Each structure stands twice: as structure tokens, then as C-alpha cells.
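Shown here: the complex without one of its protein chains, the others still in place.
For chain A:
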Amino acid sequence: MSSRSGSTRGYETSSQSRNQSASPPVPESSDTETEGLIFYHMDLYGSKERFDIFPEELSGRGDRSLGDTRSESALSSEKVQRPQEVGYDLEKEVAELAKMYGLDEDREKELELLGGHVEKVESRWPPARTEKPGSQGSIYNTSKSSSSVKDPNQSTKQQGLPDEVSQGENQSKARADDEAESKIWSRGEISSGGMSDEWNSQAVSEEEEEEEEEEEEEEEEAADVFCSTCKIPIRAFDKLFGEHKDHEVAQLPSALESEKEEIHKNMCKLEEQIAQMENVASHLEEIFITVEENFGRQEQNFEVHYNDAVQVLAQKYEEQLEALGEEKRQKLEALYEQLVNCGKHLDTCKELTDETQELLLENDKAEFMKAAVTMVDRLEEFLKKEVNLELSTLPDFEERVIDVSEVEQLMNSINAVPAPCAPVINPQAPNAATGSSLRVCWGLFSDDTVECYQLCYKPVSSEMHSDGQAEHTLKVKETYCTITDLLPNTQYEFWVSALNASGISPPSERAVYVTAPSPPTIKNKRIQSCENAVLVCWESRDINPVDSYTVELSKLTDEENDDIITESIVGIPNCEVLIHLQPTQKYRICVRAQNLGGSSERSEPVLIHTTGTCFYLNEDTAHPLLAILDDGFTISCDELENPECDLPVYDNSFTRCIAILGSLIPFPGKHYWEVEVEEDTEYRTGVAFENTPRHGHLGANNSSWCMRHIITPSRHKYEFLHSGMTPDIRITIPPRRIGILLDYENCRLSFFNADIAQHLHTFNSHFQHYVHPCFALETPGILRIHTGITTPPWTALP
């Protein structure tokens, strides 16, 4: 299409120039015109915008047509003729139109997609229309006019005059004209009616080329509604009074739109089909080539094998022939020998007979007797000799077994190719393993025919007694296999052989695969968190070390989407990680272990609420007399023996002070927790460096800061101890619930009476290291520690 449009443009101008001199179309073209004109239908694009194009197109012609300002009456005269032409070769044109339309669809769509308007399409069309020399002028104009049927701007019909090439101007003028005007014109045209038939016919045919609906309107001029029942455009007048009175009608533009939409949809379908077919075609091509190759190979294969077979057969034939000849010769020789012997025997008999007869003729008795005795002896002797009358050899063939097994084999091997070469096993692909399964892949270098593969594997063990390690063998059709029921995080050795009817290949090299690790176990009780971070620890469930761990965290919202992983932290070498989080959120955290083979399943998730700081009590540091109750956060001391008793003491535990340290997340933010105390319990609570002396009292050294409660006979006494010193502070209400705010950023540690939001004291210290909560009991009693508390607003400090 595009090439056509390109060339027709050239046509257009040249023919245009021709037309300038010659008024009505050249006769020769008249016969072809009707066909040629056809495909145009502007109605599809009823917008005015398309007119914009014409000026551009025509600008070239405009030069030639300078001074060719036409009177409107002349233009209108063109229209007058149209009615006559109604019904002109309608079917034909419709067909053409459809064809054209179909062909143009693609481009049209394309353009629409590009956001360009139909104008562009149309701009290509006119040339197509005007392919027929001589007719184009009129065609062009009529097409305009037809388009203007929808468009109020009837005035564009002015351009209908063949000579007038200055349509551009006119069109633009025409655009400005209102409908009423155009109607007037068209009426005027009817009366004037001065155009040649040919022109009219052309004009009409143009119109007919547009959508069928248009045709009738042409007669009646401006149709403005579309009768859905009759599928034709009609005038609103008809709706009211005419035959369409009871029909369903729609405004023409909207009908047009819907029609366009329908067409567009169909075009989309076509596009899809084209794409599909192209796909199929390319597939077919591939298959074609493959078939060609395969059959070629098979031909060669046949040739080779049949040649072999023929050779073998020929050889057999010769062998058989030779053997047969030999046998024949032997038999004949034996028979001949027997024959000769028979002859000799016969001769001897004859001789004896003759001699006997001669003897009988002897009359001399003595002589006779003398000779007779000798004769009788000779005869007896002769007769004593056995005469072998049996055949020395059998006259029949010996039964021969013809060995065709080789040939059979050859014949068989025509279809079954020789035993394959050793396959090549692939190294382990990343993430192809799970904790209990491995996916092993291999391949063949040659294009041997392989019936199946034999895959063997066994766990790799460092020890030498490999006999204990069962070797497993599987038959696999494919060049991959997923082996299940394996041990996690374990190395397995794989090798594979190819099999076909002809035999088995040598085994491949051995490849070592490793299964993915087992999911780690998060240490739930060892989770430390605060508003902005969490410290998660876990342990591996495998004996063998893993490469790294991945932590997956998903922020939980009130809605679903729970499984959306919002963040993954990969490549964690050890079994703990500090993750920054957002305050007052819920997170679900899982860990996966990772090795060469892939990653494990997720661990059991833990839920983290970043509402406040959570820590746990480090039992290793507990004084032997200090007990932690089941909840993990209540410490108690029942009796106060000599604290320096003989109870077993761990390396890390307090020995003098009945104390315990918490494990606080090493995160430099704010941490708040509360301690519930009994009014009559003496205690110390605060923070301490991890290495604070275990044999000393909390607050007595420069590595701990604590609040101490002592009951004196007169009052409750509160000390705020660091390095053994305290300010003198009196508190009127003994706190039952002590709030402790550790604020690394502002270098402070504050104590509050949490029940009444009363500030008690603040230590200011640049903590050189991270500190941990510490708790100590000085009289029997209990302390309840509360964690995960949102830092109360009243703790806000300058």
C-alpha cells in the first residue's frame, strides 16, 4: 500500500496538470474510472480535521491553478447531477470498497495507534483514488463532497470542478461555512445542474464508494441520523415522517463512531491472527528444517548400514559357496577312489576266473592237481578278502547351518544406532536444589540416539568406607532428573551413562551437587528489638556449615498482603543480624540458609512489633540466688544467705550483688522499659556495661548507673548511683513502677515514676559502649520487668 500511495502522489500531480488544460476527464480513462475510484471512503473519518490535509496536498497544485477562483455556482452545478447517478454500479463499488478497506486496515490502525488522526490516512488515499488518469480531478472533488455529506461543510463540493486545483483554499473556506449555507448551495446546484454526466457519474460513484449508507443520503442531501434498523443514514426528517418513523435511529456521528469502533475491533482481531500465524509459520519453518536434517541423517545412516549388510551377505555367500565346493570335491574324490578299488577287485576276479578256467582245461591230472592246489589256495585267499561294497560317502548334502545372526544384527542396527558416547554432566545450577531434592542436568555432545540414561549417585563422604554409602541408580528418560529424599546441606556425587539398544556408554565425569540447607531456627527468646531496629539470632539445623543466610522481612498491615516480602537481606555470614525497622509497625521475619545449592525453606517466622524496646535477661549473668520465673521477665530472690555463698557460679555471673543483666539491642536510639517493684523491696536497677565487675555492686563503679531503693526507719530512700555517688533526692511518692529511659543520642539515662509520669532523676553520660539493663535485689522480693512499651510522651527530654 505504501508504495502505491507513494507513486500515486506522483500520478496525481501529473494528471492534475493534465487536467488543467483539458477540462472534463480524458475519455480513455472513463472506462476504468469506475473501478479505480472506488476505495475511498472518507465517511469513516467524518471529522473536519481531515480537511486539513488537503490544503497540504494541494498546495503543489495550487500554483498551477492560480487565479482559478471558482464561483460557487459552478461548483454547485457539479452536485446537481448526482441524483441521477444513484445506484450506479453499487455492488461493484461496495466490493471494491470492502477490499480497499480491508487492505488499508493495518495502516489505518497503525496511524490511529500513533495518535495521528485519520487525516493522515486520508492523505494517502487520495492518490490511490486518483490512479486513473484523467479521472482524478473529479474523483478527488467528489470524494470531498461525499465526505461533506456528513460534514456540514457542503461547500467543499466546490472543489468538484476538475480544473480547479485550488481546492485547498476553497476547502479552508468551506470549512468555515456553516451547514445552512451548504444546504442552500446544494439546492442551488440542483436547479443549475450544468455538469457533464461523466462528472456526475464520477462524483456519484465516489459517494457510493463510501459507506453504503451514504448513498441514499446523497439523493436527499444531508443525512444527519442513522437508522439502525435499515442500516442507512437518513435525514432526521425521515425519522419524523418517513418510512423510518418507527425505526431506531442514532445521530450520525455517534453511529459512525460505533461503526468505526466495531471495525477497529475487527482489525485488532485480524492483527492478532496475523501475529499468531506468523508465529505458527516460523514454527513450521523450524520444523521443516529439522525434518530435513533428520531425514538426511537417517538416509546416510541407512546407506552406511545397508552397505554393511550387503557386504556381509556377499561375504557369507562366498564362504558358503567355497564350503560347498570343498565338500563336493571331497565326496567325489572318495567315490572315485572306491570306484577304482572296485575296478581293481574286478580285474583280480576276472584274472582268477580266467586262470581257473584254464586250469580246468588242463588234462594232466597231476599237473592239474598240482596247479589246482595252488589255485584253490589263491582263490581261498582272494575270497577271504572282504570286498567293501558300501558307499564310502553319502551322496546327499551335509546339513549346513547358515549363520545369519551377524546380518540380523546388522539389519537391526540399521535402526538402533551404535552405543552412545559418555554424556556430560553439568555442574550444579544455582537454586536448583531444595533441602531434600536436587535437580541434576546433563547433556550429550554427540547426536547419539539414547534410549535412556542411567544416573548414579551417592553421598560424598570424607571417610573411606564407601561401602557403607549406598549407591543409587535411576533410569531417566530426560536429560535431567530431580532426586528427592536427600539429606539437607549434603554433598552428593552424580555420574550418568547413556543407554540405547546397542549398549551403554561409559559413565560421565562425576559431579558434586549439594542440597540446600535446612531452614534455620530463629531463637525466639533471644530477639532484641526497639522502635527502630531488631536483632535477630538463629541457629542452623545442619551440621555442615552453610554459605550465608538471608533474612526476609515483610511489613504487616491490617489488610492482607502478608506474604509480600518488603525487604530481603542477603549474604549474612553469621547467625545474627541487626535490621533497621520503622517504629510502630509489625514485621514478620523469616530466615533462610543459603549454600551453593540454593536456599532453604523459610524458617518459622517471628513477629516483631516495633512499639518499644524488648530485651531478654541474660541468665548467664544471674547471681545463683536470683531466680527467673517462667515468664522470663520476673526475677525473684527468696532468701538472703550470704550472697557470697558456695553456690555454683558461672564465669559471667554476679557474685556479690544478687543481680542480672539484660541483653539490650546494640542500637543507638532511645530505649524505654519499666520495672515493677514492691514498696518494701530493696532493689537496684539501671544500666551497666556488659563487662561491669561481677564482684561489685551496681552503681558502685563507673561502669554502671542505677537507682537504688533503701528502706530506712524514717522513710524510703532513693539513691541514684554512679561510681558510688548519688545526689540527695527525696521523693514523696514511692514509685511502684519505675520507667527507665536510656537515650544514647542525648547521652542520658532517666528514671521516672511511670504511674504518675514523674521524673525522678537523670544521669548524663556519654556511654562509651552499649549498656545493658541491670536489676538487683537486696532484700527478698521480686522485680517484674516490662518490655516492649512505647516510650511515653512525658519522657520527652530536652
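Methods note: a contact is a pair of C-beta atoms (placed from the backbone, for glycine too) under 8 Å apart; a residue touches a chain by one contact, two chains touch by 3 or more; residues count from 1.
Here is the rule we use: contacts and distances are computed from a predicted model.
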Unshown chain, UniProt name, "DDB1- and CUL4-associated factor 13", "MOC2A synthase", "S-formylglutathione hydrolase" or "Mediator of RNA polymerase II transcription subunit 4"? "S-formylglutathione hydrolase"
Residue of A:F288, A:Y317 or A:W794 touching the missing chain in the full complex: A:W794
Using the touch definition from the top, which of A:Q315, A:N388 or A:N764 touches the missing chain? A:N764
From A:R708, A:R748 or A:H772, the answer for touching the chain not displayed is A:R748
On chain A, where is the contact patch with the chain that was removed from view? 715, 725, 727-733, 748, 750, 753, 756-764, 793-798
